[in-house]
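Shown here: the complex without one of its protein chains, the others still in place.
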Amino acid sequence: MAEYWGVKVEDIFNTMKDRFRPEGAKDVDAVFGYDIAGEGKWKLTVKNNAMTLEKADQLSGCIATMSADGETFVGVNTGKVDATNAFMSGKFKVEGDMGAFGKTGKLFRKFVLAKKEMTTKEYLADMFATIVPRFKAREAEGLEASFGFDLGGPDGGKWTVFIKDKVCTVTETIEGKPTVTLEFNDARDYVDFILGKIDAQSILAAGKASAKGDINMMASKWPILFEKYKDPMAGAVQEQELLVLKKTISLNEKFSTGPIMGKFLKGLKEKKIFANRCPECGRLQLPPREVCAECRVRAGEFVEVGPKGEVRYMDVVYYAMPDPLTGVARETPYGSIFIRLDGCKGNETLPHFIRKDQIEKIQRGWNEKKGTRVRPVWEEKRIGDIWDIKYFEIDE
Amino acid sequence: MGKRLAVCAVAQIKNHPDYHDWRFQNMLLECFEPIVEETKVTFDMDKGIRTIITCSDDMFDARTISDNGITDVVGAHFRGEEKMAQESINGLGYAMACILSGHDDVILFMGHCKESQGESRRMISNLAYDPFYCRPLGMDYHNVDALQARAYMEKSKVTDEHLAKVVVRSRANGKKNPYGRENKIVSEKDVLNSPMYSDPLREMHIYPVTDWAYGMLLCSEKRAKEFTKKPVWITGYGSCMDRYFLGDRDIASNFSLKNAAKRAYAMAGIKDPRKDVQVFELSDQAAYQLPMWAEGVGIAEEGRGGQWIDDGGMERFNVNLSGGQLNGNPLLLGGAARALECYYQLSGQAGKRQVKGAKRAVAQAATGGAGQHQAVIVMEA
Partner (left out) sequence: MAHQKKNRNVGIIGIGQTKHSSHREDVNQPELIHEAVSLALKDANLTMKDIDCVVHGNMELFEMVHSPDLWHVLGTGAYGKDSIRITTGGTVGATLSCASDNLVASGMYDIVMAIGFEKLQEGHTTGGITNMACPLWFRKIQAGALTGSSAYDVEREFGLERADRASLMYRIIMDKHASLNPNAHRAFGLDFSQIDDLIRTSPKLVGELKLIEMCSQSDGACCVIYACEKKAKELSKIPVWIRDHITVHKEENFTIFGYDRKYPVLKTHKFAAEQLFKRNGINDPLNYFDVFEMYDPATWWAIDWIRDFFNLQGDEHLRLIEEKEIMIGGKMPINPSGGVIGSNPIGATALVRVAEAALQVRGNAGPHQIPTPVNHALASGFGGTMWTVMTMLEKELNW
C-alpha cells in the first residue's frame, strides 16, 4: 500500500472507528461509499448514532459516493491538501446526494499522524552508532586515548571509544583502562546533556554523574575530534493548537411592517395578494412598496392580483444554504419560482416556491410565450406571513 | 467651488421612543417628500441629485447592507449612494469633500435608526469591542462611558448635582423643540434619586432609547440659490480617532475632541470659539459629556467643567438648546440632530429656542465608548 506523507489510505479507514463522533451522527441514517482509485472501495453505514465500516466490491445502495485517488484522499484527511481546492478542480468527486455526503464531515475527529518520539535507548544507539561517522581523523594526529561511558538506569549501557593511529573504534563494553570514564546514574541525563538540554556544571553539581581520569583533556579535545551530534527529531515542530471561541450572536428584533407591507401581509391572511400601483408610471409592485423608485413618488392604490399566474422563471436549487441560526438547510432540489400573477405585467413577479414533485413539469415563460400556470396552496392557519402560501402548484 | 458647503433644506420626524407603526421606509419618506417639495430639487443626471449619502447601521437595522432596504425611498434608484457607517456628523464632512472635489454639486443626506427595534442597544455596542478581551468582560458604550465619567468628574470637579442640572435642563429644552422626544419633565431631586445604572451614571443620566430619521439637502456654493433663499454654510470639519484599549488612553483628556475641534476651527477660520461662535450643539449621550465636550471644544476651561456649569456656562454659550442628545436621538444620528438644530438657529427658524443674531454654530458628535472617535463641524449663517 502506498504511503502519502507517511500515511496509508488504510490508516484513514482503520482509525475511523476510533475517531467516530456519535454526536455528529445524530440525524444521520445513511450508507456512504468511498472509491479510492487503486486502493479499494469501502462502505460506511451510519445508523442510530453508530457506524460500521466494511471493505466492499461494489458500492450499490449508497446515498452518496466519494471517489478520489489515494494521495488526494489521504491529503484531504490529514489537512495536507485543501479540500475545497481538490473538490473544485475535480480531484475528488461526489456522486449522489452531495448534501448528505457533506454530513460526513461531522462524523469523525480529524486524523492526526502520531508524533514519533525517540526513546532514550534509541538515542543512545544512534549517538554511539554515529561516533565513527562523526570522527574527524585529521584532528587525531599523534593521539592515542580511550573514553569509557558507563551509563546507568534501565535504558543504559556501556561503551568505550578508542582512538589510535587516526582511527576510531567503538565497543559496547568498558574495555581496558579508558583514559577517561564518564559515569552517569541515569542514561537519560547523558542523552539530555548531548542534546544540550542540560549542561555539565548542573549534572556534576547535582551528583548525577562523575568522571574518572583526565577529564580536562576530554573536555577540550572531544569537541575537536567529533562533529556535534545532530538530533534527528529536531525540526519536527509541534503544531500549535488553535483555540476556537465559538459563539452564536443573536439579538431579538421587533420588525415593524409599516402600513404598506402590513396590508400585504394582512391580505395573505385573507388569501388575498396585494400589489400597489405607481400613480405616475402605472407599474405594479409586488409586494407593495412605499414608493415607486423609478418615479420617486409615493406609491398609490392597492390592487389585488392573482391568486393564479404563470411562471416566468424558475431556479432549480441543488445546493441549499443552511439557515445560520438553526443550521437546517432546505431539502434539495427545490424550485424557486418567479410568478407573474394575473393582473401583473412584464417583470412584476412574485418569488416563491413550486411544489417539490412538480419541478420537472414547469415551463418557463419567454416573451409572449406563457409559462406554466400555477396557483397558490394556502396554509390552513394563516398568520399574515409569506409562508401563509405553502407553495404554488400547477393549476390543472 | 469655494470652501464651504451649503445646507439648503432639512427635514426630520419627531424623535420618538418607538415608531412601531412605521418601518424605516415610512420614516424616511416623511423626510424625503418635504425636501423635494420645498426646494423643487430633481434627480436629473445633469442638474439634480446624482449622489445620496445615507447614514444607518447594519446592527441596529438587523440588516446586512442596511442602505439596500431604503434605496428606493431616498431616490437612489440609478443614482449613486454611499453609506456613512459612522456617526452621521462625519457624513457632513464627507459630503463636503464630495462637493468641494467637484464630483457632485448637489447631495441628499438622509439617515435613520430605530433603537427600539432590537431587544438591547447595549448588546450592540458590546459588539464594538474585540471578541477576546473587552467583549467578554462585558464592555459596552454605557459602562465604558461610566468609567470615563468617573475619571472626568473627579478631574473637573463635576458632581452628581451638576449632572442633575444638566438632565433637568435638557428635558426642559427638549420640550421647546417640536421634534424633541417627549420625556417626563423632572426635577433635580428626581434625577438624584434615579437608580444607579452604571456607577456613577444614573438611569436618567443616559439618553433614552429613540427612533428617528432626517434628511438634508446639501449643495455647492454656486448652486445654493437655486434651492433656497437662506442657505446655511458648513465652513469647517475635523475628526479624530483615539486609541482603542482604555488602558492606552487618558480618558479624561479629550484627546480626540480637542484635535477634531482644532482642525475644524482652522478650516473655518475660528480663532476663539468663545467669542466667534454663538451656538453649541454637543452630542451628550450621557449627562457628564455636556461639560466634558464643552471643555473639548474650548468653551469651558480644562479641568473646570463643574465650575463652568455653576457659572452658567450652558446658558452663556447657548449649549444644547435643542435638548441635546441627552433628550433623545438614536446612537449614530446625534450629530445630524445637532447639525439640524444649528441650521434652524442660523436660519432664524428655531422658534422658542432662537438665539438672536446667531452667526456661527458648532456641532459635535462622537462614535464609540468614551468618545473614541470625535468630529466637529462649524456652521455659519
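By letter and in written order, the chains are A and B; residue numbering begins at 1 in each of them.
Going forward, a contact is a pair of C-beta atoms (placed from the backbone, for glycine too) under 8 Å apart; a residue touches a chain by one contact, two chains touch by 3 or more.
Computed from a prediction, not measured in an experiment: that's the story for all the values here.
Participant: Checking the contacts here: which visible chains does the omitted one touch?
Facilitator: So, taking every chain into account, the missing one touches A, B.
Participant: Hey, which of B:V7, B:V41, B:A76 or B:V166 is the one touching the hidden chain?
Facilitator: B:A76
Participant: Out of B:I124, B:I251 or B:A365, point to the residue that touches the absent chain in the complete complex.
Facilitator: B:I124
Participant: May I ask which residue of A:A100, A:A125 or A:A320 touches the chain that does not appear here?
Facilitator: A:A320
Participant: Considering the whole complex rather than only what is displayed, give the residues of chain B touching the chain that is not shown.
Facilitator: Its contact residues with the unshown chain are 1, 3, 23, 45-47, 50-51, 57-59, 62-65, 67-72, 76-86, 90, 93-94, 96-103, 105, 124-125, 127-132, 220, 237-244, 255, 259-260, 263, 267, 367-368, 372-373.
Participant: In the whole complex, what residues of chain A lie against the chain that is missing from view?
Facilitator: These residues of chain A touch the chain that is not shown: 82, 84-85, 87-90, 93-94, 98, 242, 249, 253, 255, 257, 261, 264-265, 285, 287, 289, 293-294, 312-313, 315-325, 336, 338, 345-349, 351-353, 364-367, 385-387.
Note that in this section only the chains that are shown with their structure count from here on.
Participant: Measuring centre to centre with CA averages, how many angstrom lie between chain A and chain B?
Facilitator: Chain centroid spacing, chain A to chain B, equals 47 Å.
Participant: Would you mind writing out the residues of chain A in touch with chain B in their complex?
Facilitator: On the chain A side, the touching residues are 245, 247, 249, 251-261, 289-294, 296, 298.
Participant: Over in the complex, which chain B residues touch chain A? Could you list them?
Facilitator: Interface residues on chain B, with respect to chain A: 19-23, 25-26, 29, 33, 36, 43, 59, 62, 71-73, 75, 77, 114, 116-120, 123-124, 127, 131-132.
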